[in-house]
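Note that one protein chain is taken out, while the other chains of the complex remain in position.
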Amino acid sequence: MEKTAEQIRGDLLRPLFRSGAGYWLAVGVTGSMVLAGVFAFSYQVYHGLGVWGLNWPVFWAFDITNFVFWIGISHAGTLISAILRLANAGWRRPVTRCAEAITVFALFIGAIIPICHLGRPWLFYWLVPYPSERHIWPNFRSPLLWDFFAILTYLTGSTIFLFLPIIPDAAAARDLASGWRQKLYGLLSLGWQGNPRQWHRLESAMHIMAIAIIPVAVSVHTIVSWDFAMTPVPMWHSTIFGPYFVCGAIFSGVAALILAMAFLRKFLHLEEYLEPIHFDHLGKLLLTMSLLWFYFTFAERLTTWYGNDVSEMNVFWSSIRQNFAPLFWTMITCNLIIPFPLLAIKRFRTITGTVIASSTIVAGMWIERFLIIVPPLEHKFLPYSWGSYRPTWVEITLMVAGFGMMGLLYLLFSKLVPMISMWELEAGVRK
Amino acid sequence: MSHKWAMVIDLDRCTGCEACVVACHAENNIGTAGPDQAARGRAKHWIRVERYWEGEFPNARLRFQPVLCQQCDDAPCEPVCPTFASYHTPEGLNAQVYNRCIGTRFCANACPYTVRFLNFFNPQWEKPLHLQLNPDVSVRSVGIMEKCTFCVQRIRAAEIQAESEKRDLKDGEFNPACVQSCAPKAMVFGDLNDPNSEVSRLARSNRSTKLLAELGTKPNVNYLQRDSWQDGKNG
Partner (left out) sequence: MQRRNFLKISALSGAVAALQSCGSPEQQLIRFIPDEDLVPGIATWKPSVCTLCSAGCGTLVRVMEGDAEVVRNGRAGLIKMGLAKKLEGNPEHPVNRGKLCARGHAALQVLYHPDRLANPLKRRGPRGSADFQVVSWEDALAELTSHLSELPSPGNVRPSDSRGGRRAVETGPVPIAFLTRPLRGQRRELIERFLKALGAPPSVSYEPLDEAVLRRANLLSFGSAALPTLDLARADYLISFGADLLGTWNSPVAQSIGYGEMRQGRPGRRGKFVQVESRMSQTGANADEWIPCHPGREGVLALGMAHVILREKLRPRELRSRAAALIAGWSESLPDYVPESVAKQTGVSAETITRLAHEIAAAASSAVVIAGAPLAQTNGMFNALAVNALQALLESGRAEAPILSFTPQPPIGATVPASAATQASFSALNSLAQAILNEQPHAPKVLFLYDANPVFGAPASLQFREALAKVPYIVSFGSFIDETSAFADLILPDHAPLESWVDDVAESGTTQSVVSLAPPAVHPLHNTRAMPDVLLEVAQRLGGPVAAALPWNSYDAMLRAAYVPLRRLSSSTATQSEGDFWTKITNQGGWWSTPTTPRAEAVSAAPAHTPAKLAEPEFDGPAPEFPFYFAPFPSQSFRDGSLAHLPWLQEMPDVITTAMWSSWMEINPKTAGQLHIAVGDLVEITSQHGSVRAPAILSPGIAPDVVAMPIGQGHEKFSRYASGRGANPLSILAPLTERETGALAWAATRVKLARVGGAEQGKLIVFAGGMSRFPAEEERR
């Protein structure tokens, strides 16, 4: 990568100011997905939660699957970026911003879902601790409250973490832009002059954030896992869920990052910045996570099987052999059987290879969340109360809207902020 | 004297008649789901009579087991509720405060007995069926979780009555609707704090068990297991 700082700025700022028809088409498509979701949610609020496929006893399904999924995806960014920053891995430079953006957006989507999923969404603020006229605080013993704090902390932290390195780039854009953009970048750059004191502060702030965000990220998905592990539901009530969820989160997050990078590389013409080497490195990380994920999955199932608790075995067999078997084995295929050769064999660990692997992993990890949630609820302790679940168009639309929202936010973001941290890249060049 | 309300269900007496099921609907303003919603798993029965087959023809046996909220002392549905809608009353009941509930359904997942029901839609009473509604029990709107309350409205009414008359409640003075309706007297309700109450006496029976006792929820519903007839020992 033998580019000058000017070239870098030119290449990376260009997409901010010029958009092709393809871009607007993409905005249109993702925007429609989001609008469809708004419609579906309005329909749900008007008629009641019954327009979903939930029933007695499956009270959570697509909703919480999507929630866990997006919170999981959010682990792509900030966590990876923070670790790589602390490890000072040079190859991270072009990757960090797309990664951190994923975190913020995925968390945002993830945080909306629990509100949408309420039976009475208009009362969502009762989850928020505020001194209300009812003189009742929310119940701090509820994992949902822990979720609230964890997600809020993570969202705040990762927004700051995303924002800090944008400051110098925003200043650069400010200097090029005119009109409303100049005002916006002026605002975002917080009066950045690039003097040594500012540089010093930025570096130390980022260092602090990088250290602080790691435990937050780990705690977030651990806490999400506790939504399940804290309840006596067969195959939810498991000590392995904390690390298992964190592992799954990073796994799906890295996959999502690879997909995002490939997408940016193609559409923003960043071939010279996001190079095969980056995909190769991330591919290795993905391979590690795939194996780790499989290890957890195996350990979880083995303990269940060996323990042979009747209630757990009902869930176990339903997912492995009975009605959920097709999904279960699809998940194994998506998360291990396809990715493993693609990522383990160097020849296949190309951009195409990692993209294929990441696609199946994202799908596989969505299924994994579904299989964690639904089969146990269908098979609780008293067989009389067993049930079955089938989603309705409303839930499917809301799921699609989640993906649309991710795409839309990403697209809009890429028009506002250079998707690669220019100054860090330049610093890399200088080195 | 404070009370500890509890129930005993004698499986050797229960005939599976389901009078308790309809009585509970009548007492507690439980909405009828209708065929379409019932087909989608939205029927609400705060008490249900579970049935389990054993053996094959001609040696088939059927076991009935009425299941309602077990009013657990360590109720898993309570800590998970973010709004204290599912909460423990000073008398040890698991109360469901409808107007606090925002419908997260966390409690329903956490309840091992699966006795919680969500109002997936606003319940409908086609006029004039609404005239039957019990004014002592609130009607739950869409998005709210509901379940057996041990007919808390009857408990409170009796307690207030006794208080105003400055006396203690008598054993059997009042009963929840299901218990009241049970012809073979399979269900007995009362105060465990009174060692001489019928429920206390029955709870000490050697046939007394708790449903899913291994989960440690400490239910306040005791099941007396089915007895058997032994030639010569009886009659």
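Going in written order, the chains are labelled A and B, and every chain counts its residues from 1.
Heads up, the rule we're going with is that a contact is a pair of C-beta atoms (placed from the backbone, for glycine too) under 8 Å apart; a residue touches a chain by one contact, two chains touch by 3 or more.
Predicted, not measured: the structure shown is a model, and the values here were computed from it.
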Checklist entry - With respect to the chain omitted from the figure, which of A:Leu13, A:Val27, A:Val45 or A:Ile320 is a touching residue? => result A:Val45
Checklist entry - Which one, B:Glu18, B:Asp73 or B:Asp171, makes contact with the chain that was left out? => result B:Glu18
Checklist outcome for this item: The listed residue (B:Val49, B:Cys81, B:Leu192 or B:Val221) that touches the chain absent from the view is B:Val49
Checklist outcome for this item: It is residues of chain B that touch the chain not shown, namely 10, 12-13, 15-19, 21-23, 25-27, 32-35, 38-39, 41, 43, 45, 48-58, 60-64, 122, 126-135, 141, 177, 180-186, 224, 227-229, 231, 234-235
Item to check | Interface with the unshown chain - residue positions in chain A | outcome: 42, 45-46, 57, 122, 308-311, 314, 378-379, 382-388
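In the analysis below, only the chains that are shown with their structure count from here on.
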Checklist outcome for this item: Residue set of chain A touching chain B in the complex reads 47-50, 53-60, 114, 117-121, 123-124, 126-127, 136, 138-139, 141-145, 148, 227, 230-233, 377, 380-385, 387-388
Item to check | Residue numbers on chain B that touch chain A, as the complex places them | outcome: 37, 40-44, 48, 50-52, 67, 76, 79-84, 100-106, 108-110, 112-114, 117-122, 142-145, 211-212, 215, 217
